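Just dropping this structure here.
Entry: chain A
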Amino acid sequence: MAREMMKGNEAVAEAAIRAGVTGYFGYPITPQTELLEYMARRMPELGRAFVQAESELAAINMVYGAACTGQRVMTSSSSPGVSLMMEGISYISGTELPAVVVDVMRGGPGLGNIAPAQGDYNQIVHGGGHGEYHAIVLAPASVQESVDMMSTAFDLSEKYRSVVVVLTDGSIGQMMEPCEMPAFIPLKTVFPDWATTGAEGRSKRILTSINLDPAAQEVTNFRLMRRWQQIEANEIRYKTYFMDDAKFAVTGFGSCGRLALSAVRAARAEGIPVGLIRPITVSPFPTQLFEDLSKKLDALLVVEMNNGQMLEDVLLATHNQIPVEFYARMGGVVPFPDEVLAEIRRVAKGSLDLSGHPRDRWLKHMAEKNL
Partner candidate 1 sequence: MVDYDIETETLVYERPDSLTDINTHYCPGCTHGVLHRLIAEVLDEMNLKQKTIGVASVGCSVFSYNYFDFDFVQAPHGRAPALATGIKRVLPERTVFTYQGDGDLASIGMAEIIHAATRGENISVFFVNNTNYGMTGGQMAPTTLPGQKTTSSPNGRDVESQGYPIRVAELISQLDGASYVVRRSLDDPKNIRQAKKAIRTAFEVQQRGLGFSMIELLSICPTNWGMTPVSALHWLEEKMIPYYPLGDYKVHPAIAEIKF
Partner candidate 2 sequence: MPVKGRVTVSEVYCKGCELCVNACPQQVLGLSTDHITTKGYHPAVLIAEGCTGCGICAVVCPEAAITVYREKTGVNRIPA
């Protein structure tokens, strides 16, 4: 298929449609509203279900209901709306249903603004809903990558009866890039043996997350954990660039991974032996990769658009074996590659003051710039 210029939000919607989504339930919120609007037009064209719900709270519950029937269903929102979905995500996870949620992150906390940010990492990766569940979280860095990710998202959600979050930000949602759409996947005709579709010719099924007896609940909890171990063993995805001869590396996910790549390329042109690690699944996190690399690298520079959330997962993975530096902007401010390049040069120079936590060093460093 030919490449077309598409806005990220719309490309994600079309990709989901081609991946066979039959129910979209959402609510307007900047910077992802175009996804809803695109679905409002396209889903009825194809005879599929679309509802603009009364709130994100309602939307995720419509997803929950539709997911019970075994169909491919999804919603999308942005940070404040995603907070409203946390109850529903916990219930969907506790009921072990497949569902896809797209979070187009924006500046926060609170109402914040509509500019791109990555402040939902902790909420999404470390579970913003109550109880013990893990969502599989995919972080694309371009419109094409988001497009390619949609069928993966649905496949993973069904394979593991899990919520899959596609974690992007306002810039990827809004930017227009050339991308190629995949072919249409035929709609499902066979549904799982747990789906509540009306008990015709079979005995009844119940889908619930209630387990009044703690012993029974624990059985579920262990099952979810062991399933998570399988996901960790099989579904980690990441990309590395210039790592063969790298002495140290930059790491970032989503848009930060992308702009860090520009900085890394510029640094390489200056002869700095730096590489880039870009996690694509931030949940499960590529812990082993970082652990292994910490044995070879002199330092890591974590770049994020938040207050140091993936930073903590990197620190955990590297067991404080190597120096970890941190650079970030928050509140919807997107760092320029130049800023990251300056950090790369600083790390390359060596003789870093490594006392205290990387975040505290960053805060001190930023204070010097009146931030």
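The rule is short, and it goes like this: contacts are C-beta pairs under 8 Å (C-beta built on N, C-alpha and C of every residue); 3 or more make two chains touch, one makes a residue touch a chain; residues count from 1.
Candidates were picked such that all candidates are chains of the complex that A comes from, given by their letters.
Just so you know, these numbers come straight off a predicted model, no measurement behind them.
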- Query: Touching chain A in this complex is which of 1 or 2?
  - Reply: 1
- Message: Applying the document's contact rule, which stretches of chain A touch candidate 1 when the two form their complex?
- Response: 22-23, 25, 49, 51, 53-55, 57-59, 61-69, 71, 73, 87-88, 91, 95, 196-201, 204-210
